[in-house]
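Yeah, one chain of the complex is gone here, protein chain that is, but the others are all in their spots.
Moving on, here comes chain A:
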Amino acid sequence: MKASRSTQLFWIAGAILIILYALIPVFWIVSLSFKAGDDITNKQFLPTVWSWENYKTVFASDLFTTALRNSVGMSIIATTISVILATLAAYAISRLEFPGKRLVLGVALAITVFPVIAIATPLFNLWRTIGLYDTWLGLIIPYLSYSLPLSVYVLSAFFREIPWEMEQAAQVDGATAWQAFRRVIVPLAAPGVFTAAILTFFAVWNDFVFGITLTSSEAARPVPAALAFFQGASQFSQPTAPIAAAAVVVTIPVVILVLLFQRKIVAGLTNGAVKG
């Protein structure tokens, strides 16, 4: 009994340590975002006075609000397209025999490890020539080229886990291939679809490299890139506190998403990892 209690304490202490390690920077950002004016130099962890000033600044600035709109819009569009295409592609890869199947999966994996910066510069030139520079589409396309292979990979692992018989039963019951897919396979792969969707959303939401390289104005610039263009209240003050406020604002949707889909993601990640 005694030994087990001390190991329990050890684990609890360890867990608290790790959680603190992960959360202190987050608290620091939150705390910064509530420090008004010169309060950021107060040499304390907490603000002297809690103030919404930075949030007001941030939302009053067109730079941020349009960027937020861009980010939300592009993330949702890219995620939706990516998940739909990846679901169909992964299904084909896991169910059909066709020449070059291994090649497709291999290339998909290779693309996900390709450094983003390596294609950003060529795209910059290409997009300027064909007029996609500084547009939503100009960003969504490269987002898809990165998120699709990853989603295909995650989802094909899921589809492989679904017994063939499920589909065959549906066919015998009178379903067309499409009905079997939609009524049986997709619902069963839902945790995988959620995982792929969330991974894609995070990747697009956090993108900085494409956002900064392929935009020049507020027309398409996403939040992470826009933060770099922030200015302080005066020319001479650093915009640290407003940036912190903006960072908190863009973190909130991510936190909400994770909390909302926590159980599905965990099921998804472990399923994919253990059985895939």
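Here is the rule we use: contacts are C-beta pairs under 8 Å (C-beta built on N, C-alpha and C of every residue); 3 or more make two chains touch, one makes a residue touch a chain; residues count from 1.
Assume contacts and distances are computed from a predicted model.
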Checklist outcome for this item: In UniProt, out of "Molybdopterin-dependent oxidoreductase", "Bifunctional protein PyrR", "Sugar ABC transporter, ATP-binding protein SugC" or "Acetyl-CoA acetyltransferase", the chain dropped from the view is recorded as "Sugar ABC transporter, ATP-binding protein SugC"
Next on the checklist: Looking at the full complex, which residue from A:184, A:226 or A:245 touches the chain that isn't shown here?
Outcome noted: A:184
Checklist entry - Taking the entire complex into account, which one of A:77, A:126, A:141 or A:175 touches the absent chain? => result A:175
Checklist outcome for this item: Interface residues of chain A toward the undisplayed chain are 163, 165-166, 168-176, 179, 183-184, 187-188, 190
